[in-house]
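One structure is given below, encoded as structure tokens.
All protein chains but one are shown in place.
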Amino acid sequence: MSVFSDWDILRNLLLAARWTVVLSLIAFAGGATVGLLLTMMQVSGRTLLVRFTRLYIELFQGTPLLMQLFLVFFGLSLMGLEVSAWFAAALALTLFSSAYLTEIWRGCIESIPRGQWEASRCLGLSYFEIMRHIILPQALKVAIAPTVGFSVQIVKGTALASIIGFVELTKAGTMLNNATFEPFKVFGMVALLYFLLCYPLSVASRKLERKLNVAR
Amino acid sequence: MMSVFKSCLKFVGLIGLCITALSANANQLDEITKRGMLVVAVPQDFPPFGSVGSDLQPVGYDVDTAAYLAESLGVKLELVPVTSANRIPYLQTRKVDLVISSMGKNPERERVIDFSRAYAPFFLGVFGSSDAAVASAADLAGKTVGVTRGSVEDLELSKLAPEDAVIRRFEDNSTTISAYLSGQVELIATGNLVAAKIAEKGNSRGLKSKFIIKNSPCYVGTHKGDTELLTKVNELIVAGLTSGKLDELSMKWFNAELPAELKL
Amino acid sequence: MDYTFQFGELLPYSDLIARGVLSTVILAIVTTVLGCLLGTLGAAARAGKQTFLSRAVGVYVELIRNTPFIVQLFFIFFGLPTIGIKLTAGEAGLLAMVINLAAYSTEIIRAGIESIPKGQLEAARTLGLSRTQTFTRVVLPPALEKIYPALTSQCIIVMLGSAVLSQISVEELTFAANFIQSRNFLSFEVYMVITVIYLLLAILMRQGFKLIHYFMFPNLRARS
Partner (left out) sequence: MSLVSINNVHKYYGSNHVLKGINLEIGAGEVVSIIGRSGSGKSTLLRCINGLEAYSEGGVVVDQMEVVYDDRQIRKLSKSVGMVFQSFNLFPHLTVGQNIMLAPKLVRKLPESEAKVIAQEVLAKVGLAEKIDSYPAELSGGQQQRVAIARSLAMNPKVLLCDEITSALDPELVGEVLKVLEDLAAEGMTLILVTHEMNFARDVGDRVIFMHQGLVWEEGDSKTVLANPQTPELSKFINAVL
């Protein structure tokens, strides 16, 4: 069996961390796209669409991400769709993060005072004009901080992709632990790398929140 | 990392693939030849059958066997690292063509997948440090044994072990081995060749064989009903056994020739 | 699709599933109680003056919130024994869940405390209440009430996170799922059923929190 130096461990972890980053980006982009759609449905006021999004959110916030991963991974295959660990992880994380982002963004839109809606309606603006010119510009500003904050959850969520065999930071960690048997060192390094990825996002989120609150 | 990169490319074109889906009735052997690629599930946490090198690529007896089969079929090889628990779902859902993952045969498995003839020897046993006083299954009473969930040793041990033995089931072999090495379990049930590899590690607390659970040679698994593929795999295994190719691999990974009964 | 669902095959394992549900529920309850309790203490430390303690709590909160649960779990279960701290799978799992929830609830409760107007504090002090009395009687109840929904959600998230404990052989609900799957290979059916059970647990937990809310904040009953 090959011998691993500390540098080998770190090098392999760093290589694997790339995939954590890529998967996070894909999941965030996917989650944001689907989440935007769902948010629009949620605030449309159409009973059927609102009910659907409620159910969607309840479903994905009410079940473990791990189960969602398993179901996507094995479930889609049973339906005859060939799914790689990549696709399964990206899809499950997209579903998961879109549910939370929808919840966050709906909250931001609802945080815009009713008076803004009423004043706009009195001026004769249509629903989409109100959304486009009045609500979204304000909601967007409110949404930045919690959205950046949630991206930390996405990065951490990618760690579960290791369980369906996707080789990212955590999976590389377990593989290296098995090859070196230095769990304290290996998992310590893994944790440190995650921290280095997530902490800047956390700090940015907090700074943004403070800055935007002052501006208001 | 190349395989991950390839999957990445595959991911991009996946929507297209999704639509064409899988024709379950097609001849899998033709399918493999057509796409010029053999997709094989191999272990990555089960030395010497499959573990990772310092570049995190799978290496081991199973990996070399897979390479031998792909080479003989004249196609490229794609390795998919799997765990004991998920390798059969991988095969059932056709994420892979073959499972070459030190897999033993039992009736439950035979209901859902097909098996080739044996390609490697394997004895399952219970192993522990030299001072653990265990000589038979009955002695496991009150002891904690780690085992990989869903493996043959799990199924067998679950039958043999007395009521008050604590069986700790882990998701994959690396977790099971880690659990033993970090002292979370007193004993582990695994294969003799694997135990020998673990024993090479410094802090293995002198891993010794306690008793044999079962002689359970390894088989290649195929999707149920892929008769042509199975026949071809069997042919190639026999050819490998007679030509000495598999012996060569055995010398490389097990430091021993394959036992005679495997060649019968 | 050439697959027939065989949900009936799960029946022989109903005992195992029931035991898994029980473990998950116990883990959730113990974690919720301990996690919220520690979170309150942590928030009290954080809300006070900048001392060593408050800074230490701050570092702890950041470390936990910025690393994945599964890595914390592996670190505790596999890493700690190498420095002589050996925990069983159950203990390690519970510890990981508690320190996780404690970190999040510290932040949530602290936000609640900071939202209480200064006037409330000043009023309490002018009435002669001590610092501790002010905190427990005047600041904490409205703070908890304010962040109750966020705290509820976080407790549910941590409960759902317990699914990962199966990785270190804790015999909870996901363990049952994986176990059954490894015996009969009906992966989709098993995970489907277990996912539905998780969903029910999450809904039940939310309702449970509402019930507690009803008894904890009698001042709100009149309103609803």
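Letters A, B and C mark the chains as written, and numbering starts fresh at 1 in each.
Keep this in mind: a contact is a pair of C-beta atoms (placed from the backbone, for glycine too) under 8 Å apart; a residue touches a chain by one contact, two chains touch by 3 or more.
Here the structure is a predicted model, which means the values were calculated and not measured.
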{"item": "Contact list for the unshown chain, restricted to visible chains", "value": "A"}
{"item": "Residue, one of A:R18, A:R51, A:R121 or A:K211, that touches the chain absent here", "value": "A:R121"}
{"item": "Residue of A:Q138, A:Q153 or A:S202 in touch with the missing chain, whole complex considered", "value": "A:Q138"}
{"item": "Footprint left on subunit A by the chain that the document does not show", "value": "113, 115-116, 118-127, 129, 133-134, 137-138, 141, 216"}
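Following the convention adopted for this analysis, only the chains that are shown with their structure count from here on.
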{"item": "Length of the line joining the C-alpha centres of subunit A and subunit B, rounded to whole Å", "value": "35"}
{"item": "Centre distance in Å when subunit A and subunit C are each reduced to the mean of their C-alpha atoms", "value": "20"}
{"item": "Multi-partner residues of subunit C (at least 2 other chains)", "value": "2, 78, 81-82, 167, 187"}
{"item": "Per-residue overlap in subunit B, given as positions that touch at least 2 other chains", "value": "24, 89, 92, 171, 175, 178, 182"}
{"item": "Parts of subunit B lying in touch with subunit C, wherever the complex brings them together", "value": "24, 84-85, 88-89, 92, 108-109, 112, 146, 149-150, 154-155, 168-171, 175, 178-179, 182-184"}
{"item": "For the subunit A and subunit C complex, residues of the former touching the latter", "value": "58-59, 61-68, 70-71, 74-75, 78-80, 152, 156-157, 159-160, 162-163, 170, 173-174, 177, 182-184, 187-188, 190-191, 194-195, 198-199, 202"}
{"item": "Of subunit B, residues touching subunit A in the complex", "value": "1, 4, 7-8, 10-11, 14, 17-18, 21-22, 24, 44-45, 47, 51-56, 80-83, 86, 89, 92-95, 171-175, 177-178, 181-182, 197, 200-201, 203"}
